[in-house]
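Only a single protein chain was left out; the remaining protein chains are all shown in position.
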Amino acid sequence: MSRTARIFAGLFVGLIFIAALFPSLLAPGDPLAVNPSEAFQTPSLQHPFGTDESGRDVYTRVVHGTADSLTIGLAATALGMGIAILLGVMTAFGPRWIDSMILRLLEVLYAIPALLMALLIIAFTGPGTTPAIIAVGLSTAPGYSRLIRTHLRTLVNSEMFDAATVLGHSRWHKIRNHLIPNTLSTLLALITLGIGQAVIWASALSFLGLGTPPPAPEWGAMLANGRTYLHFAWWLTVFPGAAIVTIAAGATLLGRTATRSRI
Amino acid sequence: MNTPAVEIQNLSVTFTGPDKTRVEAVKNISLTLTRGKALGIVGESGSGKSVTARSLLGLTGGHVTADTLNILGTDATRLTEKQWRAIRGTKVAMILQDALNSLDPLRPIHREIADALPGSRKHRKRAAVEALHAVEMPAPILRADQRSPELSGGMRQRALIAQAMIKNPAVVVADEATTALDTRLTRMVLDQLAELKDRGIAFAMISHDLAQIAQVADDIIVMRHGEIVESGPTKQLLSDPQHDYTKQLLAAIPRGVARFAPLSQVATFDDTTATFENFKDPVDVREPSDISAIEVHGLSKAFGDHAAVFGVSLSVPQGSTLGLVGESGSGKTTTARMILGLERPDQGSVRIFGQHFAPAKESERRDLRDRLGAIYQDPLASFDPRYTTSQILINALSDGTTSRSRQYLKRARELLDLVELNSSLLSRSPRELSGGQRQRLAIARALAPTPDILVLDEPVSALDVSVQATVLDLLDRLQLETRTSYLFITHDLAVVEHMSDRIAVMTQGELVETGTAQQIMHAPSHPYTQQLIAAAPDWNP
Amino acid sequence: MRMASWLARRVGAAAFLLWVVATVIFIAIRMIPGDPAEAIMGGPGSQASAEALETAREQYHLNEPILVQYVLYLGQLITGDLGTSYAQQRPVAQIMAEMLPATLQLTLISLAIAWLIAFLMAAIAARSSRLGQAMGTVIEVVAAAVPHFWLGAMLIIIFSTWLGWLPAVDTGTVQGIILPALTLAIPLAGFLAQLMRDSLVTAMSSPFALAARARGASEGQVFFRHGFRHAALPALNLTGWAVATSISGAVVVEEVFARPGLGRSLLGAVLSRDMPMVTGIALFSALIYMVVMLLVEAVEAIINPAAARGHDV
Partner (left out) sequence: MPKLSSHLKILATAVIGGLALAGCGNTDSADGEATGEPQSGGTLTYASGDAEPDCLDPHYGGNYPQGLIATQYLETLFTKDEDGETIPWLADTSEVSDDGLTHTISVTDGITFHDGTPLTSEAIKANIEHLQDPETASSTGFLAVEKVEEIEIVDELTADLHLSAPDNALEESLSMHWTAIQSPEALDRDVQENCADPVGTGPFMVDSWEREQQINLVRNDDYVLPVESDRENAQAYLEGITWRMIPEAATRYAALQSGEVDVIDNAQPDTIQSAEDANIGHLDAPRPGASNRLELNSSQAPFDDAAVREAFMRSVDVDGGIEALYFDTAPRSHSLLSSVEPLGYSDDSLFSQDVEQANELLDEAGWTERDDDDVRMKDGERLEIVMPVSTNQSVPAEQSLFEQFQAQASEVGFDMQINLLDLSSWYAELSEHNYDLVSAPYTKVGPSVLRILYHSDSIEPAPSGYFANNAQVDIPELDETLVQAEETTDEDERAELYEQAQQTVLEGYYVLPLYDQQNHFLYSAEVQNMGETSAIAAPEYYNVWLDQ
């Protein structure tokens, strides 16, 4: 990873985190303040991203939406990861039959399209942010599980592990000294990669009207809302969409570089 | 015939690194290849021998300058890529070292061999089969349709030769064509290469192994750091080497060198910070012991329906070395893993100093583990990539409880001393160390719990000759000083002869013969052993 | 005969898989709140009378104990009967038969496009400078990060509203499928390209590539004889996943472009608690997934029989 790339990545992350933690630094306004008389303003100096149908400042909403969208992404990924790690560890260390059983299970989960699973989950949780998180989390878990499983297996069968065994190190020491630390970096990369996808999935659910309800400035919801005025007020669709793409792409790039630099 | 096929004057090849640094891989070397003669280019890693070889095909990938670069009459100093392609394969061909990826694993070998030929696919395939036949490929028609992963190492190497010869070129360059091959295969390939000369081909053989080059080459040039240090007719160069480096290389070859006789007299060329004063002319002070450090009985292991090891019994007397030789797939590594308790045997048992070791629960034998250490072919893979030298050692010294605590630092330094490594390396990551240094570090770690036994699985096969020499000497010294017992596993007869008191020979999972080094090397009784010994290069410095 | 046993094992696994999926769906759907009978009568909005609800329950065995229902349900499935859609009161199989072609057409075409784009991207990026490489990465990653519905909307705006080149909705013509297919293909292409390029670069710098050059092959020949296959393999492995994703994507794309298809039916079915439909589609997409996986294995066996025979490459 070249120095310039590092710098860009750093700036990117920094910006995202400021937007997520202290949005008011970047956009002092109130993302929920409506003002019908100001509705549908085209982008201008005053409203860099224009205003929406209720006269809310789109820029402010996009910035303040970072937290929501990111939280959903993080939470969903965390959930997916949690399950994945659990399954992964069980397959890697558990007896053969558990391994094969879980593999089957994963295959099943794999065979059900992610969105179908999400829809099913939402069908009995009802729409909303938390259901969206759960849905996305669960539907991304199988993918992670496979990766983690293979990763752990390679580690457990590595010469590094053998060497420790020969030196008479206890199972726990091997896990603590080698397995966990060497897995963390992989997980980190996976998570960054995952967040991007999670954000997209969540926004897709919002698009179908099953995610975070308005007026919360969640990007997907904003998009779903703005697409009605596609022909009339393009800025309502373009900017939140761009935000999603940026964060998803950014996260992926970070993840990739992380994986690269680790190997 | 006497006009040189290839003539090179003051060839230099330079590479430009990503950060604009220019590296001169080859510095004004000159050489000539003559029809019907073989030139051997010997050198260790980084000597620039491969780059030199590739400059004959315009495939260096670097910037090439030469006063003369004459290939079969054409001046190759300024050829276009297109013109080079006309030369490659047709006039000059290259035989690559056998690696899984030297042949595209996704294509049948007949296409890998013949896709450069004109004509219909049918015609090309026939040509490929013929070529395979010419290199004595068993069942060439069948093999032609298979892909490299389905072939044995020997078959692949044959295919690679066939590939080079398919357009019967006038010049052939063999780059490490015999490296990583088992003894008998090496012999076979060397014979085939030797034939090339008889077919009037101008032949260049690149290798790090002087012994093998000596089998084929009429003239030899010795390269180091991109320069030719010495060159001359094979006999002369071997019998009366001028340059110290050449001497060192020759001395480093363990073949026929007496047990414990040092292989590395001259330290100046070694890449380690070794000091050899304490190991000038050692004496074997060991008195034979009747305690057996390792006692293996009827060990068997099968993977699926394939029996990897079958009924192996052996014992290693305390303080002595048992050499375990065999070709790849003979089951020696599996045996080692079972002895180390990394693989659970299907049958049989392992005893360490009379105590039951395997098969057993890990918890039951943990205390025995302190008496047992292991060294692998690729030390790097056995280190945690995140650890520095000191962390590796501390982790080992503390039984894995810590990798930081300073209380072990003193001991860590002592270990480095023991393996002749400078303690300035403590803060380094193993990745920054040279091959030799890594192997020493691996040994140091293995010695941390002061074991009485070391199981060494191909500990030197990845190393350059001179480095191998220093490591072997180190091992010898340690044995004399600590009376550690070795189980020394290798495919290299020369090494095993030099290192072992007794030798056990394995093939196809079975142990066919055991005896003193003398017996095995000079009076083998089992036919397989006889073949093996016969195949070894019959050459002494 | 090894072939036969291989097939047998596969079919067995497939059957098992279908069974589990069916069960999972069955449980999931029974956990959904709301009276199925109402769903049958078209949701509470239909103000169906008590008698009507009762008859519905009778008709769909909703009064039986859950286990009986489960057995009946499995029995039906085994006989290939997917039941009757609550919403449309027609055999699910029939509805899906009507919907399938559209979705299949969409997914297959977009898969093809995705492959094409991905390969071109990979090829160009792999042969270009370090900067080009970096650019390539960014393009791929961005492509992979574009949400379907947004991309779809943008494409409509640009090609339909502004330029007026392509229809915004399915017109049954060839032009009608271009935008939907692209919408589905571009993000997928992003993913595939990333994989392809990585293995393409490794392939082009591996010894066998050197060997090929050494026997006089031109860069182009090396690229097509060696690079291509190696680039294809990992992407091929992902095809099963890709198809599954495409089906998910189809839900959105068919919604945006007003295309009939399984995706749209699925969304509707889930929202209207149309259990037989949901089950049918779920099972079906699982089936598709497995069929695709079989095909992939077959193709891999052609490109790379060694791997198929269990050697490692």
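Just so it is clear, A, B and C label the chains in written order, and each chain counts residues from 1 on its own.
The definition used in the following text is that a contact is a pair of C-beta atoms (placed from the backbone, for glycine too) under 8 Å apart; a residue touches a chain by one contact, two chains touch by 3 or more.
Computed from a predicted model, the values in this text were never measured in an experiment.
Among the chains you can see, which ones touch the chain that has been omitted?
Missing chain, whole complex, touching shown chains: A, C.
Given that one chain is not shown, which residue among C:Asn63, C:Ser128 or C:Thr161 touches it?
Answering carefully, the residue with contact to the hidden chain is C:Thr161.
Among the options C:Ala22, C:Leu77 or C:Ile95, which residue touches the chain absent from this view?
Per the contact definition at the top, the residue touching the missing chain is C:Ile95.
At which residues does chain A meet the chain that is not included here?
Interface with the chain not displayed, on the chain A side: 32-34, 36-37, 39-40, 53-55, 126-127, 209, 213-215, 225, 227-233.
Over the whole complex, note the residues of chain C touching the chain we left out.
34, 38-39, 41-53, 87-90, 95, 98-99, 153, 156, 160-161, 164, 167-169, 171, 255-258, 260-261, 264-265, 268, 271-273
Basically, only the chains that are shown with their structure count from here on.
More C-beta pairs touching across which pair, B-C or A-B?
Output for the comparison: B-C.
For chain A versus chain C, what separation do you get between their C-alpha means, in angstrom?
22
I need the residues of chain A touching at least two other chains; which ones are they?
Within chain A, no residue contacts more than one other chain.
Which residues does chain B have that touch at least 2 chains other than itself?
Correct list: empty.
Write out the stretch or stretches of chain B touching chain A in their complex.
My answer: residues 337, 340-342, 362, 366-367, 369-370, 372-374, 376, 378, 381-386, 395-396, 399-401, 403, 445-446, 448-449.
Enumerate the contact residues on chain A facing chain C in the complex.
2, 5, 104-105, 107-108, 110-116, 119-124, 143, 196, 200, 203-204, 207-208, 220, 223-224, 227, 230-231, 234, 237-238, 241, 244-245, 248-249, 252-253, 256
Tell me, which parts of chain B touch chain C in their complex?
57, 59, 85-90, 93-94, 96-97, 99-107, 111-112, 115-116, 147-150, 160, 163-164, 166-167
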